[in-house]
Structures are given as C-alpha cells and as structure tokens.
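I have placed the structure first, in the form of structure tokens, so that the comments after it can refer back to it.
A protein chain is absent from this complex, but the other protein chains hold their places.
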Amino acid sequence: MNRRRWLLHIILRALAHRRGRTILLLAVLAMASSLATALGIVSSSMEKRVAEEVRKYGANLIVLPALARLDVGSGGLNFGVVSEPAYLLQRQVESALEQSGLKAERSFHLTGALHYKDADLMVEGVNFSDIRRLFPWWQLKGNWPTASGEIVVGNDLATQMKLKPGDTMELVGKAQKMRLRVSGTVSSGGEEDGLLFLALPELQQAIGLEGQISLVRLMVTAGGDSLKKSASALQLLLPAAKVSEVRQTARTSEGLLAKVKLLMLMVTAVVLISAGSSVAGTMSTTVLERSKEIGLMKAVGGTRWEVMLIFCGEAAMLGIVGGVAGYIFGVVVAQFITKTVFSASAEFIPWFVFVSLGVSLFLALLGSIGPMISVFKLDPVRSLRGE
Amino acid sequence: MATLLKLIPHLFAWFGIVLIMLRGFSGRRSSVMLAGMIGFVIGVTGTFILFRSYPGSVTFGVVKSVLGMSFILLWGCSVVAIYRSTDRAKVMSWGKRLIKTPSTAIIASCLAGVGAGAVCTCRLSAATTDGVAMASVLLLLAAGAVAYIALAFEKRMPEAFKVSPAGMLAIVTALLLFSASSILRLDLFSPLSMKVMKGVHDFVHQFMESILIPDHLFVRSYIWKTIGLLFSKEVGFWGGMVIWFTPAILIVLAIQFERLPAVAHIRQGAQRRRVLVDAIRARRYRALIPVFALLLLAAATYQSCFPSVEYWDPKPLPVTAGSSGEIIIPKKGEINLEDGKLHKYIFRQGVKEARFFVLMTPAGELTVDLDACAICKPDGYGQAEGSVICYYCKTLIPLETVGKPGGCNPVPIPFTENGDSVVVDGLTLINSWSATVQATARVKEGGK
Partner (left out) sequence: MAELIIETTNLTRNYGDICALKPLDLQVPEGEWLTVMGHSGSGKSTLMNLVGGLDRPSAGSLQVGGKDLLAFTEDGLARFRREFVGIIFQQHHLVPYLTAVENVMLAQYFHSVPDEAEARSSLERVGLGHRLKNRPGELSGGEQQRVCIARAIINSPKLLLGDEPTGNLDQKSTLMVMELLKELRAEEKFTVIMVTHNQEVAAWGDRTIYLNDGMLVREESRLKVAEV
C-alpha cells in the first residue's frame, strides 16, 4: 500500500469511527455550500431569464420621427401646436444603425389609412419576417403571408369585418388600388388587434410614401446602463428622430430578482458564519478528545507536519463530500426557489460544483485552523500521560 | 532606468540558470561560474556588435535560431531520456560519462550564458535606440551580481535538491524561452504554431491534390467543412502546444519511469522500506525541476498569446470618395500621415467595404496597403516595435518591407501623391479588397 492510499484509508477510518459527528459536520457544510450554490444558480439563471424576458417583450428602443412642430400664434396669443404626420427615411435609419454598430434586431413600421368599402382602415406596413422575430408571442390563425398581395388582419378587426383567412378584399390608397388576400388573423392582446398588416413596400407604394417609415422598433441585446447609452448614441446619428426606451417589464423583474438575491445573500452570510463557527467548535472538541492519539502518532515518529496532514486531510475530506452534497442539494433548492418565485425552472450549471466545493472546503479548513494549531503544538509526553 | 526595470525578469531567468547549472554540475562551482559569466559577456557583446553592423531583423533572427537550436536539443535529450528510462540502452552510457566531464560543464554553462546575454541585449535594443552601450555595461554588472547571489544561494540549498542532466537542460531552455517570450521579435511559440498551421494546411492540400483530383466532384460540402477545421488557427495553436510541451513532459515521465532499486535481497523489513521510500522521494525531487520547466513554458506561451506589448491599432476612420471616385486623404491636418504610425481607414461603397491603411516606412516613403494579406483571413494588422503584426497568423512584418507584396505582407495599393494629399482610387481599392478577401476566404473554407 502506498503512502497516499494509506493516508486516505486512515482518514476514512477515523471519520467512520465518529459517525455522528462526521454526519453533523457534513450536514453543516452541505447546508452552507448548498445555499451559496443555490444563490449563485438562481441569480445567474434568473439574470439570463430576465434578459430573455426583455427580449420576449420585444423592442426595447423605438425610433419615432420628431414631429414637424409648428407653433401657431405669437407672444401671449398661443393657440397651441399643430403637428403633421412626419416620416423617417428608411435609408437614413439603416445607415445610422450601421454606423452606430449596435447589435439590434429591427423592425420598420409605416402606419397609414386605406379605404375599404366605406371606411378608413388603419394599416401598418411591416416586414413579416422581422415581426415574427421580434414579436414571437403574437398568435396567428392561418398563415403568415408568403407572396405579395397577402395580408394579415388583427383579430378584432377580423371579427368586426367578418374576415377570415382565404378571403379577398379590395383596398384603395392615395396612389393605388389593390386586391388583397387575407392569409391569416393575428392576436397580440394589444392595439395590434385592430390593425391590418401589409408588407411594407406594398403599403409604401399604395399610399405614395416610398422609402418612408413612421416607426422603428429595435431590440438591443443589452441590459442596464448600456441600453441608455445605445439610445443616446443612436439619437446623435438621427437628429431628425426621437429615440426612446421601452422597458417597464424588465424593471419589475429585475427588482424582484435583486430582492431575492439580497435575501439569499443575507441568509447565506448568516449560515456561512454559523457553519464556520460550528465547524470550528466540533473540530476542536474532536482534537481535544483525540489528543492521546495525536500524542501516540508523534511518539511513534510522526513529525508535527505529518500528523497535522492527517487531520487536515480529514477536514478536507469532509469539505469535499460536503461540497458535492451541497451542490446536489443546492440545485434542488435553486429549482424550488425559481419554481415558486419566478415560476420557471433553473438552469443546470455544472461548473457551480466548483463553487460549492470551494465554499465547503474553505469553511472546513478555516474552521480547522485553530484545532490544527493545537495539533501542531501538542506535546506527546503530556498527552500520553493523560494531562 | 525604465529599461533596466524591464530587464528584471530576464535577470531572474539568469539567476535561475546559474543556480541550476551550479547544482546540476555539482562540484564544479568555480568553472561553471566563470564559464557562465564569460558566456554572458560573449552573448552581450556579440549581440551588441551584430546590432551595430546589421539591421535589427538579422540579429533577432540569429538570436532566435540560437534559442530554437536549444529547444531542438531539448527535444533530442528528452527522447534519449525516455528511451533510457526503458532500461534498454546500455549503449548510452557514454552520454552519462560525457556529462560528467569538466569540459561539458564548461561548454554548457558558457552556451547558457551566451543565450541569456543575447536575450538581455535584445531587450535593451528593442526598448531603446541610444545609450545601449552604457546600458550593456550596467547589464553586465547586474548579471555578475545576480550570478554571485545565485552562487551564495546555491551553497545554502539542501543537499537533497538534485538536478538530473535532462532536467537541467529542460529548465535552462525553459528559462531562456520564457525570457525571450516577452520580446515580441524573439518569441518562438507563435512562429511555431504558425508553422504547424501552415504545415497542416500544405499537407492537406498536397494530399487532396494527389488523391482526389478533381476533388470537388467527390467531396461533399460538409466534408469540406470538416477539412476546413484543419485549416483553422486552433489547429496551429494546439499543435504548437504539443510540440512545445512534449519534451519537458517526456523528461518528467522518464524520471517517473526510472526503476526503483532492487530491495528483495534486504532481509530487514524496515531497511527495505526505507530504501524504497528514499528512492521514490529522490525521484520526486528530481521530477520537480522539469515540472517547474513546464510551468515556465506555460508562462512563455501565455506571454506569447497575450503579449504585454500594446499594439498601435487605431479604429478605422470612414472615408468617402469624391465624384470622380477618388479618395483623397490629406497628409497633414487632424492626422499626420507622416508620423511613422499606422493610419487605418474604411471605405464603403454600397454594400461593399474595404479596410486599408497608410503608413510612412522608415525609408521615408508613404505606402498605402490593404488591412489584409494575400494568405490569411483579413483580421488586420497592428503595429509594435518596428514592425506590424498580422493578427491572424501573428507574423511580424518589419516596417521596412511594408508596401512590398508577397507572403503575409499587407497587399499594397497603387496611389498617387498629389501635393499634400494621398489619392487612392476607390474602385481599385474595393476590387483589390474583394479579390484578396475572396481568395483567402476560399482557402479558409478548404476549397481551391
């Protein structure tokens, strides 16, 4: 048997001999490291989730044309502001986006009115592929348009006008008259339900606003501060437009996450401190009880370092086992928290096993520093005499 | 003073070399010390003279090949060591005798001194241009002091610390390479990985040509993609790593494989165990040095991959062409084109774009080149220490040769100097960029 295996062997023997105490220490270490792991897993997977939620919510920046403002009246006679519909040049926005180097999904929108039978309908010109990417939660009955001349009708509008997929309708714009086929109806739960969606170039042609758009929705993949920065960067490049942020839902999720994190951090801190002191206490009683054994080891020729190594090995062994158990337990706790608080499932992050191991080992070794010093200093003659 | 501070890591390496040499050739302290110091002086003066009489690239080339030679020697010795450890070759015993002779000790320490001295002088010359002679004298004094400290230190080291000849070679080479890795133009690892990359690349090409003509008909695109992996930078890196670390690992293994003494004839159990344990412990001590060499080599790779040198790499400025399709860049003004630095521009025309730079070579001529070369992926160039570096293959191109076509040199673009501005034709630029990038992209994807 070589020395390393023998060391492991006697460490295991010693731990098995004091079963109750070993289990107690393991439980304490596993508890502490599991909390730390759970904290880490919850915060890291929820951060990702919140970011995803922001994405799901869709656009977080919108670009609107700065209204062509015209102040009416003068001096004390102020009649208010007359505003005209204003448009952005599609090309201009595209080049600005490119220059800013923002990583963003974009969707161009043009809103206009088309005449149908004897009513004006609000029509939004969009690129359907962008819509599908940015607003994946829109529910569609039927199909997305595949050919030109196909449209999608908002749910409310469809009921109102008794339209269903497959119907055709004739719409009259300022510049053009079109026959269109309804390929599907869409519901978003918002204002979109009362709109009619048409391919952007087709609408542009129909109402004679080629190359013009009235709204750009951007989905910038960024969190916190950098969104504000991107907005202002883009604003500089687009003086004729107004760039603003849309981020209400993100804020609430982030707030909740921050609170849960703070709570867990506090609990973990308390648990870590109490676990550390209980490890220290248990270890020092153990060492006290085993002083004869330590004296004997020194008497038969163990140097102070060699004897200490055995006891450090025991602490490290406890730390490792506690860490692994803590990881498993921590994953369960994290799963529980995310289920109950966020009603989502936590990610499986394998490398957190090292965090758990690290916490557990650190606690076990830190708690054993005092006892280890007494092991190191113990005088074999006295301890064997039973003093 | 600042340059002397930069020498500190190199002097540490020198300290290590002296220490290990003294211990490795135990019992020959004075001759090892003397030979090492003489070697150092030769290294310093030799490199100094080389720098004076030839352009920098020649000197760096010479020092680099000396270092490369020591690495190849290490390779040889490691193979011999692992072969010996299998207990097969009694023939090799002359090698053992050779190591014990005093002349070996003298020659080896002298050579190590030459290497260390040369590297130190290269550092001096890379950092400053004037006052090198003065600095060299200071360097020699410092090296002498360091060697003396190493001697004093070695006398106090425990007896149990022993160095095997192979381990000594490993650590001395590792120290030299580590010390060289902080100097961009002496670094061996990145050229090594580049060589591996190109070797793999050429091999695959040749192989395909010899077997699969005409290849495109038979090989599907996903197979081409797999083959394309072989051409990536990572292959070069990992291949380089293997070559870089193998010798030291072999030496560690050779020590681990060493036979333990036969103990069956010892009757007393305690004595038998003692002999066994002592042998194992001694073996472990001896393995310590090559393991440390491994760490040093790893540090050298790190320095090579993330050099502490800051590349001068400005953000490309967008430029536009005038109505005649010509791009006009003023020589003076916001940017001084003639300051000897790299000035990058980006030109867009529709969806196409081209990156290029303007640079004043040391010869005083302006040159306009693409920010890409004819062989690599267009990762661009950075400028450092009298050369530009291709970010993709880490090749250093001396400033003198920028503007000349070929190899990994930036692809030159014809231009005219019109009074106080540089005029480049936009269309030529776009076309030559597209041609270059397409050519290199094709190579990248593994086609022909």
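Observations
Going in written order, the chains are labelled A and B, and every chain counts its residues from 1.
Please note the rule applied: a contact is a pair of C-beta atoms (placed from the backbone, for glycine too) under 8 Å apart; a residue touches a chain by one contact, two chains touch by 3 or more.
Computed from a predicted structure; not experimentally measured.
Considering the full assembly, B:268 is the residue among B:30, B:268 or B:323 that touches the omitted chain. Residue-wise, the contact with the chain that is not shown comes from A:297, picked out of A:297, A:318 or A:357. Residues of chain B that touch the chain left out of the display are 268-271, 273-274, 276-277. Chain A meets the missing chain through residues 1-3, 6-7, 9-10, 13-14, 16-17, 292-293, 295-306, 380-381, 384-385.
The definition used in the following text is that only the chains that are shown with their structure count from here on.
Note on chain placement: the centre of chain A and the centre of chain B lie 42 Å apart, centres being C-alpha means.
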